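The complex appears here minus one protein chain, its other protein chains still in place.
And now, chain A:
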């Protein structure tokens, strides 16, 4: 009896250990390393292991930090609003208006086709389109809508957000579509039977039941946008900054301790955002 129990404990630990090991090696250790380095000191030509709050003092003391974090959160919020609006509409169309499963699968795959190419390629292909002499401007001019090329189409917040929305809408579509497909169609009929209009059914039945999907999509989009630096660099032509760019700059200057400190603050910010989101919706039943 006793031996059996010990065996069970032992096999439990053994079964859990590979994953634990992977997580420790590739998740916990790197993060711990970043946290440790964030307390080190650095000069232009050397890095000194130490325990100092210098990096954090500098970070929180600089108005640039607040501006850049504000900018990052602004991007996240705007991109979230657009991806949610577009993603929900696309998912709704796929789940409730497309009748046959064959078409549902076909259209769903169609949504994923752009993902067969690389992020960067999809992003950069906007540049000739939006540029001063690009397709968009020449079309607008020849249509007589504007006389001069619009400058804000490229290398602006507009182009950054456009690229983000383009890149990440699918991350909203997939989880929302998934929750929508689980909604029993008879619930919609029951709402209709109870006298609900189409809009009332949407707000009283469909949206509440899609909340977990919306939340999962939100977490994807917010974390992706907040951690990004490539999109902001290319689409703003290095004219706007977000936290990712701040870190990238530090790394380029070999200021690893300062980059680490910024990364730690970003990590905490993102975790706080997710923590707040999870307060609203219980996503566990979706997983």
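Everything below uses one rule, namely that a residue touches a chain if its C-beta (ideal position, glycine included) is under 8 Å from a C-beta of that chain, and two chains touch if they have at least 3 such contacts; residues count from 1.
Here is the rule we use: contacts and distances are computed from a predicted model.
Chosen from "Probable septum site-determining protein MinC", "Carbon monoxide dehydrogenase large chain", "Sarcosine oxidase subunit delta" or "ABC transporter ATP-binding protein", the protein name that UniProt gives for the omitted chain reads "ABC transporter ATP-binding protein". When the missing chain is restored to the complex, the residue among A:178, A:204 or A:223 that touches it is A:204. Of A:44, A:147 or A:184, it is A:184 that touches the chain left out of the display. Counting over the whole complex, chain A has residues 184, 186-187, 189-197, 200, 204-205, 208-209 touching the chain that is not drawn.
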